[in-house]
Structures are given as C-alpha cells and as structure tokens.
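A single protein chain has been omitted from the complex, and every remaining protein chain is retained in its original position.
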Amino acid sequence: MVKIFGEFNDKELKSREFIKLIFSPSSVPLQQRWRNNSLSADFLADYLMTLFHQDENDPKRLEKQIEIKDTISYIANELLENAMKFNDDSSPYPISIQLHLYDDRLSLCISNSIPAAKVAQFQSFINKLLSTEPQDFYIQQIETAEKDGSISSGLGLLTIIDDYGAKLGWKFENLQLLNEPNYPLYYIKNQMKWLNFWFRVRKWFVARSKNPNITIVTTMVQLAI
Amino acid sequence: MKIIDKEYSVIYDQATNTVYWSGIMRLNGGQAYEPILQLLNKIAALEPAKITMNLRDLKALNSSGISMLGRFIFSIDRKKNIQLLLLGAKAVPWQQKWAKNFQRLMPALQFEWV
Amino acid sequence: MDIITEDYSIKYDTETSTIHWQGIMRLNGKEYNPIAELLNEIAALEPSQITLNLQKLEGLNSSGITMLGKFIFKLAKKKTIGLLIQCSKKITWQQKSVKNFQRLMPKLQIEWD
Partner (left out) sequence: MKQIFGEYAEETVKSKEFLKIGFTPNSTQLQQRWRNNGLSADFLADYLTTFFPIDDNEPSTLQRATELKGAVSYIANELLENSMKFHNPNDDYPITLEVKLYNEHLVLCVTNSISPANLLKFQSIIHDLEHIEPQELYVRQIKQASKNDGNSSGLGLLTIIDDYEAKIGWKFETIQTQKPTEQTLVTTMVQLSI
C-alpha cells in the first residue's frame, strides 16, 4: 500500500546529476553520531556547488549559488536529523538521502523506516502542517514547545516550506511493496535471470516475516533554482 | 618563484634554497603537475649546493603528486651535484609513508622530522 | 556567563547586555537546554534591553530556531524587556528565518549589517 501526501513527484524525469548517500542502520547511540548529520549535509551542499558552472566574473550568479548551497545544507541537515531521530532501528533497511539536479530545480529525497505504531501520528502532523496557515502554525508550535518545555516542535519541516519556499511531499510504503512493485514484470523487462528473481522473492519473504510492521517513509523536497 | 592556488601553494625562498609546500594537492594527473615540476627543475638549474623541501604544511598529496616529487628526486639523484633535504611532519600521516620510497630513488636523500 | 565549545560560542557582555553568538549550532534537541537556561538567567537580571548579536552565527538548525523562538516569545509576554536582534545579510538562514521572530514579538527590533 502506498500513500502520498503533499507534492510528491513520483515519476521523476532523468536528472542531470545525482548523488546518493546510504547509511547503515547503526548500533552506535545517536548522540555519538549526531555530528554525521551536519557533516553529510555540508558534504552534499559542497558537492552540489562543484556541479554548478562557476564564473568568477559574475558575482550575482556566485551569490545565488552560495545561497543554494546554504539552503541545501540547512534542508539536508533538517531531513537527516529527522530521519535519524525517527528511524526504526530494528528495521534492516538503511536510511538514504539523494540529491537530484535538473536544469531549473533540484530535489532532495530521504527515506527511513518508521514503526507502524507511529505512522498515524506522523500523518496527522503532516495533515496539520499542510492545512494550517504557516504563520499560525509557526506560532502554535512555539507556544506548544514553550508550554511543554520541549524543543522538538516540528518547525524544521515548516521552515523548509515557509522560509525556503520549497515544495514538500511524502510517500508511505509498506514493506510488502518495497523494491519494485511489479516484480515479475520488472524482471522480464530487465532480462534478469529467473533464478535471481526467485532468490530475490525469497529474500523479500524472509524480510517480510521478520519485520511485518515496518513502513518506509520518503520525504521529498523540491526547490526551484 | 612561486605557485599559489586556492587549495595549495609552492613557494621558493632563494635566500635559504628552501621550497615551502602547503595545503592540499590533489591535481588531475601528471600533466596538471607539470607547472610545479617545471618550477622545481628551474630551481635545480640554478645549481645550488643543497635544496630543502619543507613539506610540513602539505596536508595531502595524491599519487600523481607523489609521482611528480619522485620524478624530481630521481632527476636530482642522477645529477649528483645537489644535495636534497626533506623536512617532514610526523603529524601528517601520509608523509612517513613516502619517505622509504623516496629513499629508493635517491639513497643520499636526507630527512628531518618534527 | 559564557558557553564555549569547539563548534560554537555564546558570550554575554554585561555592560551592553549583548549576547554574542558565533559558529555553527546544530545540536540535538535537549542539548539546547543549557543555552535556554543561560538566556533565562540573563532575562532574570531584568535589563531594560537585551541584544542578540547573531552576525557570526553561521548555522542554526530548526531546534535552535525553536529555542530562540521560545525565548523571544517569553520576553514578549513579559513586556518589560526590549529585544534587539542584529543579523547579517550574508548568512542565508538569517535571511530566511529571522523575519518569523517578529510574529512572536511585534515590538522586536531587527537590525541588518
């Protein structure tokens, strides 16, 4: 079962460039590896900067590029912090983040596993985020955080939409549908060997029986450049 | 005589016959290192009795750069009239790695470590 | 009343009631608590005005924005302390996100370098 929220562009065109980072599920406490979020976000932003055509005689253009770099660093860091915080560490699936560059825009997609019990809560947060005026939502979130004495306010996603003008979307997938939805068709099309196909199906069943209740959520951010 | 880039610099101090290297050098292959090798060859052409290479601030060098340095050391070895001293830093992990190989190219090569 | 780490520092100058922020702060949620406490201690001194100088704070994640937002909201309710935020146009997150603080405290003064 797949559920889509917000502006999730599932049928992507071929991007001009992409870079993808895949992180293993980790046994090290999150606090110890927290710095890796920032490190990874800055790396993606720096990497992207290299892909832009640079012209030292065009300061306006350079300024714009630096703004995009900072924006990617901020957004990627927020997405990674969330993914690491909310990831279901019992899931065998890794966390991945990918950056696609097109001529006039770019997209960031991050995927992580969440326990089935948390799905409804997250989806209702998304619905609230999408249906409330950003200004109101901002003040509500700060007020609530102030009352609870909490720090996690869900402000990260709001700032991505409201401050950086990005489009945000989500895809929730149950484990059964992971990898390729049309298994046999996909493999025939790609001329894979049947043996390989059966091996993959077996692996899929084993994974499914071990982790019956895992949902993968992919968050997609699209930004005009 | 010097080459200064955003990422690295190679500066020759004539008074002490010392070449100061600093930064991170990971240029794209032998050709990209050609200007640096030319600079070194020009210094060798001045025929000083001794050349010192201070590599202590050179944080990283790729294998194309190691190859370029190796070529220069090898050419000095064949000349036989110039002494060569390399100043390295133990704190920079890669520097101790190349030492033994450079020695193979020039048995009379001298080192000083900090 | 200072907090200094490898990545960032927060220093309070009593004479001018200015808090100088510097570096990159991307802490994990609760890690902001000591900083929130520092801000509350300063507010408890009841100066007539507090200045937050963010011109050298190059990076701040949304948990940090929340922490600042909560402090600003608290001052707005208090009504006895004026607040000035000094920002830099060169720093992208400030360009994007500082304007929202005004919503929490309409009397907030924002100064750009």
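Chains here go by letter, A, B and C, matching the order in which they are written, and residues are numbered from 1 within each.
In the analysis below, a residue touches a chain if its C-beta (ideal position, glycine included) is under 8 Å from a C-beta of that chain, and two chains touch if they have at least 3 such contacts.
What you see is a predicted model, and the numbers here were worked out from it, not measured in a lab.
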item	value
Touching partners, among the displayed chains, of the absent chain	A, B
Missing-partner contacts on subunit B, residue numbers	24, 26-31, 33-34, 37, 60, 62-64, 66-68, 70-71, 74-75, 91-94, 97-98, 101, 104-105
Residues of subunit A in contact with the chain not shown	15-24, 26-28, 32-33, 35-36, 39-40, 43, 46-47, 50-51, 54, 94, 190-192
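Rule of thumb we're sticking to: only the chains that are shown with their structure count from here on.
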item	value
Topology of the chain contact graph, where touching chains are joined (line, ring, star, complete, other)	other
Pair of chains whose C-beta contact count is the highest in the structure	A-C
Chain centre separation in whole Å, for subunit B relative to subunit A (CA means)	46
Interchain centroid distance [CA atoms averaged], subunit B/subunit C, Å	49
Chain centre separation in whole Å, for subunit C relative to subunit A (CA means)	29
Junction residues of subunit C - those touching two or more other chains	none
Parts of subunit C lying in touch with subunit A, wherever the complex brings them together	24, 26-30, 32-33, 59, 61-63, 65-67, 69-70, 73-74, 91-93, 96-97, 100, 103-104
Subunit A residues within the subunit C interface of the complex	30-31, 34, 37-38, 66-67, 70-71, 73-74, 77-78, 81, 85, 135, 138-139, 141-143, 145-146, 151-153, 155-156, 159, 162-164
